[in-house]
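All protein chains but one are shown in place.
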């Protein structure tokens, strides 16, 4: 108290000096605190090092190469020595009708995938959760997980065979109802349903594992309590299970939205034909034909950068919306 | 290891009896010289049997002994089977070996050669490679074809031998059953296909025959030649071709319009396999094995094998080559042929401190002795000289393994730059295929091939900007027309206009300027 009175009595100059001195001492003590902290917790920082190194080497260092999107890139000259061309590659892309079409197709196919493909693993997980017979449950799970482990080439072969106009199961069944065979894989209007359906068949089972794990984490007393309250199995599924795994669902949805433009392109390459390009050609396949096959890495990088920017915007938007309305968010 | 190698080489030398080629000076160096090599191709990622670089090819042993030059493996991207990927990796690391070889080296070598990554070979060949020079003096068009846009040659290619690749095949037993002759022109071909469709040649009482089928759907386009159109000008599909000394695109010609209209008609009538676009590589096995397919256009060698393979399964099965039917104007051509030079081979990098020795080494494989080694393997081990002809030993021909697979492990038929010798393949070609090839040799069926051009940077930019989209559009329209969505005759003017709007004329311009520079 007497100190304070002394300060109040002193000149402003003195006050400033004292204040800055006070600041300095506070700063020094903060550095000391950090030093103490490092001395005490160094084991934690050592454990952090591999992750930081991994991030730097595999995620941040490659960002250096992104600049080729703005360069006339030559592999031999290297990234640094290749000349700058500004936005030329982006102009090339957006001046190309086929790129714009591919962009449109990508969005539509992703959107279909989201609408039809996203709920499927959730439904599967809910269904598995209701199966009581363990043997049947395990068998069913194995069967739906299986396509995930089969190579895309074989999956595509199965799809092509299934939709064959002469021998395919689909056309055979249609034949029973007197419908003329359709050469599905050459019909642009059929490509997206077939592709999205194939994706669901291939991945829904495996993706359901995440939701099954979330369901396993729901406290069993919630169900017991509901049983005593008189809830039916159906009501428990809708009023307990589904809301309980909602945070998982939302996180998965945000991640999925971030990958919107990443359509599984090897599958498209295996299934599409020039005849179906009008609905099947996506950004990745366009880049594949245009860029990689022709060695135009700079153009491919430009398209990839564009994809990444769009994905970033999508994730940010989805996350913000989710944070505001459902309290769940990635960060 | 070195001692062991040396001993083997000594043993090899006693077996070799071939006379030295007059102009060669072997060994190339007095003291053994080690050169590093990148060698990446489908059968081996690395310079060793099957890509196993801990072993040494028997052919390499002999070559070392002969030339005193030792190739040491330094292949990048050995964990990938994609040659372009491996090449990119190699170039990106910047640590180039002395020699870069393997499949698909032409494009990168001709792109990065002018940037300084590879050594131009023109003067080296002129001064130090008499055998290579002699070969290309006889084939100046190929020398032009392998040159980069700056006029320099940067790689010595693998030069395939032999003329025919694919041919027309028909079920002769079906023709006999229906009392028909082999079709000699497009109208007779139509009649035969209709008969196959309608008259139940397989005799099962069902109308399940597929008159014309192919494995790669693009082979259907060979039918275009029956209406004097073209499907491609090279050994890959949809390529530019030479029309009256100018580079043109086959899919922008009026003959194409008429030919494709007819193909669409045939497809609609069920003469062409309805599932041609998705049947894929198993089409031939399936349709022949099930006794359903009547006619195809496919490789001589592999297609001629079905008569033996299906002898027990399909009674009377007789699938034989026949001459291409004459077109509407009476011209008989076989559009598909072997390309005389491949984009495979080898090149000398800027890091190589012994370019002269290296070109002399490359030249060794063009000498008679080197070419025999590169084609047939080690004399006395896999083959013997009989009456001046290299003849494979019986154990090679009858081992149960394809001869080419055996050669790959010996170090012969490897994708170094060398002239292939068709005698190698002829020895293990089936009798039926040989007959077919002899049949095709009775007439002059082949057409001039477009061997490609090397663009300079501005030309390349124009090509990259326009062509990929153009070819995409062409193929989209093409399939749509064949499948019957749209009528090519009605759509034609729009189509041509769109192609021009997409820059076809600009692409043709750079094509022709590059062509004129390269082949004048």
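By letter and in written order, the chains are A and B; residue numbering begins at 1 in each of them.
Throughout what follows, contacts are C-beta pairs under 8 Å (C-beta built on N, C-alpha and C of every residue); 3 or more make two chains touch, one makes a residue touch a chain.
Convention: contacts and distances are computed from a predicted model.
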"Carbohydrate ABC transporter ATP-binding protein (CUT1 family)", "NADH-quinone oxidoreductase subunit J", "Sulfur dehydrogenase subunit SoxC" or "Stage V sporulation protein AC" - which is the UniProt name of the missing chain: "Carbohydrate ABC transporter ATP-binding protein (CUT1 family)"
Chains shown that the absent chain touches, full complex: A
Hidden-chain contact residue, picked from the options A:131, A:246 or A:305: A:246
Omitted-chain contact residue, chosen from A:222, A:237, A:269 or A:321: A:222
Absent-chain contact - pick from A:127, A:210 or A:231: A:231
Missing-partner contacts on chain A, residue numbers: 219, 221-222, 224-231, 235, 239-240, 243-244, 246
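Note that in this section only the chains that are shown with their structure count from here on.
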Centroid distance [mean C-alpha coordinates] between chain B and chain A, Å: 42
Complex contacts: residues of chain B adjacent to chain A: 84, 88, 91-92, 94, 107-108, 111-112, 115-117, 274-275, 277-278, 280, 464-465, 468-469, 472-473, 475-476, 478-480, 483, 485
Chain B-touching residues of chain A, taken from the complex the two chains share: 74-78, 92, 96-98, 157, 160, 164-166, 183, 185-186, 273-275, 277-278, 281, 289-290, 293-296, 299
